[in-house]
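Input: a single structure, listed below in structure tokens.
Missing here: one protein chain of the complex. Every other protein chain is in place.
Moving on, here comes chain A:
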Amino acid sequence: MNKKDFPLMFERSKEGRTSYSLPELDIPDFDLDADIESNYIRTTPANLPEVSELDIMRHYTGLSNRNYGVDSGFYPLGSCTMKYNPKMNEDVARFDGFSHIHPYQETESVQGAMEMMYDLQSSLKEITGMHEVSLQSAAGAHGEWTALMMIRAFHEANGDTNRTNVIVPDSAHGTNPASATVAGFKAITVKTNENGLVDLDDLKRVVDEKTAALMLTNPNTLGLFETEIIEMAEIIHEAGGKLYYDGANLNAIMGYARPGDMGFDAVHLNLHKTFTGPHGGGGPGSGPVGVSEELAAYLPKPLLTKKEEKYVFEYDRPSSIGRVKPYYGNFGINLRAYTYIRTMGAEGLKKASEYAVLNANYMMRKLQKEYDLPYDQHCKHEFVLSGKRQKKLGVRTLDIAKRLLDFGYHPPTIYFPLNVEEAMMVEPTETESKETLDAFIDSMLAIAKEVDFNPEIVQEAPHNTIVNRMDETLAARKPVLKYQK
């Protein structure tokens, strides 16, 4: 161990130290080892830590101090919608009657939980303009795949078994083509035109009788609204395909436009983005799926419905794609989203989108003075800059991102979307104040000046973090994936 290393929990371990609190055996003892064949009894115990309770708290408090969240500071990570995570939602999710209920209890004993789920489904239907919603999918990518499986089932039910292709824009999230593959489709790329939108001519070229679906984010990953969405829907529908909406960017348009009205047949939502579920350092999320009336029969089962004033799980759904997850989805995250929707209402959600878009446009206009803006037009909730100008001076976008760490910020998403050179994707969200935006803008402009006059300070960043840049090549070449003494 280097003296600057932060010890692993295992390195704090000392033989004989404990922090468990287990009940005493209150029944007559039982000779267990006589009941289990000896080769099924573990000979070496799993090497879990032997630490005190205070050791645990110090360890994880130390680790938390080596981590950065939205509550630590500004987090303009494009495409991730790092908005404030309301504390009330956390409190509500910890109510015993929500937190400590078992999925297999008699449904009459969990009507309150089912009421919340039903009400959330109704709210999401209204916000997206879709006919029916299922809360079963666990996260965004899971929702994408769920919807594609439904589209697949729909085509198969129509005897349309040659629809093997799913069209994905070149600017799409990596999960889109990956989900298409997992669902058994071939991902076909459609190009972006000079305005940053799906190239309609290219779309017409790749659409054919093999097209199962087009996956689209709107606004797209450049933060631009796909203005020709009506024409795109026509092209896809005329070819017999379905239109799928990736809800990653819904935060831009709540109350302004609805995927259902745009002609989308299926959508997924990221409740951990738009609806304030905390990201948790990578999850858990929740990825509900909404569909048109035509696709409703294929939703995962069971579907939560209401019959004679009672909430029930409906299993008798013969066309359903089946289960995509055990139980009923990530209830705890759904509950947080529900609490947020109830806090905001229609007016609040629309205002959230209004300010998300206002903030992004404001920052974009301020930053374009020093950074290339490949698509110079009003954006929605996020925008993409290019570090081309700085690259010519020997400073890469990665360096700029690392330099932002010194200023106390989480950097924007970098090198995505793939169709912008040296991309920086900035999403401020609506929960940030003008002062926060201004301070970040000042830092970005200051870094641009550094690139001009003192590039080394940017190239060698970060300077103020607890560790410097990591040797990622070493990590991949000689993988060490667990602690070894």
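Here is the rule we go by: contacts are C-beta pairs under 8 Å (C-beta built on N, C-alpha and C of every residue); 3 or more make two chains touch, one makes a residue touch a chain; residues count from 1.
One rule holds for everything that comes next: contacts and distances are computed from a predicted model.
J.: For the complex's missing chain, which UniProt name, "ABC transporter permease", "AtuA-like ferredoxin-fold domain-containing protein", "Sarcosine oxidase subunit gamma" or "Probable glycine dehydrogenase (decarboxylating) subunit 1"?
T.: "Probable glycine dehydrogenase (decarboxylating) subunit 1"
J.: Out of A:Met130, A:Ile151, A:Ile236 or A:Ile253, point to the residue that touches the absent chain in the complete complex.
T.: That would be A:Ile253, which touches the missing chain.
J.: One chain isn't shown here. Among A:Ala183, A:Leu222, A:Leu243 or A:Ala337, which residue touches it?
T.: A:Ala183
J.: Using the touch definition from the top, which of A:Val206, A:Leu373, A:Leu405 or A:Ala439 touches the missing chain?
T.: Looking across A:Val206, A:Leu373, A:Leu405 or A:Ala439, the contact with the absent chain belongs to A:Leu405.
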